[in-house]
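Coming up: subunit A.
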Amino acid sequence: MYEVVAFYLFSGLTIGLFLVTVMSKNILYAMTSLAAGMVLISGFFFILGADFLGVVQLIAYVGAVMALYSFAMMFFDATRDIKEKNTNSALVFLLGGLSALVLVLMFAAPIHSDAITALYPMHEGVGNAQDVGIVLFTKYLIPFEVAALMLLVAMIAGIILAGKKMDQSLTEDMSADEILIQKDEK
Partner candidate 1 sequence: MDNILSILVFFPAIAGLLGFIVDKESARVYGITVAAIEFLLSIWLWVSFDASNAGMQFVEMIPLIPDFGVSYYLGVDGISLFILIMAALMTLIGMISMSITENIKNMIITLLFLEMTMMGVFVALDAIIFYLFWELSLVPMLYIIGAWGGNLRIYASVKFFLYTFAGSLIMLVGMLFVAYIYHNLTGVWSFAITDWYALVLPVEYQLWLFGAFFFGFAIKVPMFPFHTWLPYAHGQAPTIGSVILAAVLLKMGTYGFVRFSLPMFPDASVMMITPIAVISIIMIIYTAMVAYAQKDIKQVIAYSSVSHMGIIMLGIFAMNAEGISGSVFQMLSHGIVSGALFMLVGMIYDRRHTKMLDEFGGLAAVMPKYAVIFGIMLMASVGLPLTIGFVGEFLVLLGFYQISPVMTLLAGTSIIIGAIYMLTIYKRTFFGPVTNEANKVLKDLTPTETWSLIPLVAIVIWLGVYPKPVLEPIDNSVKAMLEFMDEKAITKEAKELIIVAKSNQGGA
Partner candidate 2 sequence: MIGLSHYLIVSALIFSIGLVGVLRRRNLLMLFFATEVMLNAVNIAFAAISHYYNDLTGQMFAFFIIAIAASEVAVGLGILIVLYKKHGTLDLDDLAKMRG
């Protein structure tokens, strides 16, 4: 029973929060609601018994990713409202609505095939983290390593991209070209 309550609660909150993310003009609001939504999503994971995933979600998303966004925001002027020309909004909502409709219809349809056998079944009495660990380090070892490498590459890339010309002020009204010109003149 509590599962039902939790599900609907989380669902409602998540959808609401994400709507704020998508609709808000203020980056700060958007980011905050996004972070909150992600926390709630980890709630889904806990309900679904994917404890480890939930934890990773909290750490990686809410912790790392959102932290990154916060830092990034500091480079931009986040206090101002974003001025956007949100044209074609009819088309946007039509497409969004349509895709939602179709997806919902598809997922709401009863699933016929029961004959799906688990490739890597969960084990009774074994903790989720343990289970995940076993599969991750046996069957998915190579993807896992590749992912690790990818993260490393991404990290370096992020540092290099963001770290260029950190000595220059970004708040002055100067375009990058002008900055470069100034630099050349020195």
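Points worth noting:
One rule holds in what follows: a contact is a pair of C-beta atoms (placed from the backbone, for glycine too) under 8 Å apart; a residue touches a chain by one contact, two chains touch by 3 or more; residues count from 1.
As a selection rule, all candidates are chains of the complex that A comes from, given by their letters.
In this text the structure is predicted, and so the values were computed from the model without any measurement.
Put simply, of 1 or 2, the chain that touches subunit A in this complex is 2. Remark: subunit A residues 3-4, 7, 11, 14-15, 18-19, 21-22, 27, 30-31, 34, 37-38, 41, 44-45, 48-50, 52-53, 56-57, 60-61, 64-65, 68-69, 71-73, 75-76, 82-86, 88-89, 91-93, 95-97, 99-100, 103-104, 106-108, 111, 116, 118-122, 131-132, 135-136, 140, 143, 147, 150-151, 153-155, 157-162, 164-165, 168, 170, 173, 175-177, 179 touch candidate 2 in the complex.
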